[in-house]
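Shown here: the complex without one of its protein chains, the others still in place.
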Amino acid sequence: MLYREAGQFKTTYVEDMAIFPIRQDRIALAVLLGIAFIGVPLLATFHIWPFGSDYLLWAILLPFLILALAAIGTNILVGYCGQISLGSGAFMAIGAYSAYKLVTGVHIPLAWLGCAISIPPLSVLASILLGGLIAAGVGILFGIPSLRIKGLYLAVATLAAQFFFDWAFLRIPWFTNYAPSGSVNAPELNFFGLIVQSPIERYLLCLLLVTLMALLAKNLVRGNLGRQWMAIRDMDIAAELIGIRPLYAKLTAFAVSSFIIGVAGALWAFVYLGSWEPLAFSIDRSLQLLFMVIIGGLGSIMGSFVGAAFILIVPIMLNLIPAELGVPLSTETIAHFEFIIFGSLICYLLIKEPHGFARLISIGKEKLRLWPFPY
Amino acid sequence: MIALGQFLEVLIGGLMSGVLYSLVALGFVLIFKASGVFNFAQGAMVLLAGLALVRALDLLVANGFPLWAAIVLGIAFAAAIMATTAWLIERFVIGPLVNQDGLTLFMSTIGVTFVIEGAAEMIFGSDVYPLRLFPTDAWFVLEDVFPGGILVNKLDVWGALIAGILVAGLAIFFQRTKTGRALRAVADDHLAAHSVGIPIGWIWFVVWLAAGLVALVAATVWGTKLGVQFSITFLALKALPVLIIGGLTSIPGAIAGGLIVGAGEKIAEVYLGPSIGGGIEYWFAYVLALAVLLVRPQGLFGERIIERV
Partner (left out) sequence: MRAPDTNEILLQVEAVALSFGGVRALKDVSFNIRKGEIRAIIGPNGAGKTSMLNVVNGFYHPDHGTITFKGRTRDKMQPFEAARGGIARTFQNVALFKGMSALDNIMAGRTLKVRRGLLWQVLRYGPALREELEHRHRVEEIIDFLEIEAIRKVPVGRLPYGLQKRVELGRALAMEPELLLLDEPMAGMNLEEKEDMSRFIVDVNNQYGTTIALIEHDMAVVMDLSESVAVLDHGVKIADGTPDEVKNSQAVIEAYLGVAH
């Protein structure tokens, strides 16, 4: 009975167009944000359960936030615009390595012109955002084939991006500033004089950025551009006949998606990993992001968070539950179980509920609205 | 002469390994032609078939079976596993998804990939298992023309031979048998085929079974070359660009695409590799496919697609 919208009348279109038109949802969101922004840091500061150690922050919440952001980016391209991508990992890598180059200063000698392009080291924030923009540029480049080819063919084009950049960051020493090991280290995370170092600070930084970008992404998908993307996804021919230019719609989707994924990649490298190799952004990462999107819900910003949470929690549960029951599984068996669970869940959801957990949640809410009556 | 001899050697080696890509690509084409499904799981099926075969062989040989009997029984066992897989996929994934768009079907095969990989490794183990069905030593040919001759791997020749037999067999199957003809009808329009009484579920099972058996054949050659191991699935992924280059619906295209990719990447690696850091093989096929897509989206041998509203 608590979850009712009866009596909540909307008198303006602005109210009707709100992200959460129902008051109870807004309250729930406020509580969630309160916990995330205030509760978690407080508990973690004083090491109160479940934040006795930094494990929850470091190993769960930090990767959750960053991968959820990358999943939002993937979702814009795959879920909203219907362009399959198996190369999200590569765009995370582009964001990460571009940011790395920018933060350490770029120097490109142009021998034949007798001069050089030099960019002095930029600040961390500028590098991360510019890294995203560079990823967006590359995204547009790899999106161009999508104008001539569709769906499955595009999968191969994005695979090309994946494998090419895997190789480039591994074999072209310029990208790693000629580091002998091939692995590079993140700079000190200095934001306008504030040094982000402890897990709590890292968490808050990511939380802030991810919340902001999720909100902006939501604005885009519920605006005209989002409708253009979905129109292209649902029926590109009809979209064209109502005046949507496929060129513009698809390339903006590639650009926005790659920008978000690129920023997530830079955060993943700078804030979470600290030091990394191209392996961190392999095709496994791409598939993981795709799974988050399918499981969480194609075409849902909230679903991206749900999917990321699910994908990260399952292996932990596979680790914990059998151990609690006295039959601990080997790492290998856990990995195999993970494969089987994710794989079959994907098939199940595609058959039963293509909009993933996000739709299951909204169905649940509809039921709750009617409760205790069946209809 | 040394330069030419080396070039020929690289070219032949490349063409031969291209045959291996073609073997996997064939499985894709079969399924795509019959059901319009772009089957991401083909590589996983190669892994599954290889694991089933090699583990059965090891077990049978360890229990004192003569080698020939072990091979026959092992292949029969692996084929049975592929049949079961085909049935499960048809029954629980592709069947319920009938009439969904290509993207959904494609993503569902990514799900299938993960299930097969997880289950195969859980049941059969996840080490590298050597498989020795074919000779792996080399011939040196044309020794009087080129100093030192040209090295040709016997296994590659076997692979080419098997691919040839397989293509001929498939051609006969499609052209001459009742099931083959029904299959082509389903490929054209599965609703229409259904309405004239062709049992779609059965047909799709047959297609997935055929693809599974093709995967088994590929696994015997690949397993002998590399050992049966997880990384086979990544190599098998290269069948995707091979298909794009050859054209998705064409069996000759799959073969030609495989040869082009195999030869191209070896030549690029040998002649371009040293100057840009090596490892070109890793991405060459994909970038070539991308280039082909931009120029000729239907591939070299594919059919043009006409759209209607």
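Order as written gives the chain letters A and B; numbering starts at 1 within each chain.
In the analysis below, contacts are C-beta pairs under 8 Å (C-beta built on N, C-alpha and C of every residue); 3 or more make two chains touch, one makes a residue touch a chain.
Only a predicted model underlies this, so the values are computations on that prediction, with no experimental measurement involved.
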Chain not shown: contacting residue from A:G7, A:P180, A:G193 or A:G243: A:G243
Option touching the unshown chain, where A:A36, A:A59, A:L170 or A:L220 are the choices: A:L220
Absent-chain contact - pick from A:K101, A:R171, A:R233 or A:H336: A:R233
Touching residues (missing chain, whole complex) on chain A: 13-14, 17, 216, 219-220, 222-225, 227-228, 230-231, 233-235, 237-245, 252, 256, 299
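Criterion: only the chains that are shown with their structure count from here on.
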Gap in Å, rounded to a whole number, between the CA centres of chain B and chain A: 33
Chain A residues touching chain B - in the complex, by the definition given at the top: 82, 84, 144-145, 148-149, 151-153, 155-157, 159-160, 162-164, 166-167, 170-172, 237-238, 283, 287, 290, 294, 332-333, 335-340, 342-347, 350-351, 354
Parts of chain B lying in touch with chain A, wherever the complex brings them together: 38, 92-93, 96-97, 100-104, 106-108, 110-119, 121-122, 126, 234, 237, 240-241, 244, 248, 276-280, 282-283, 286-287, 289-290, 293-294, 297, 307, 309
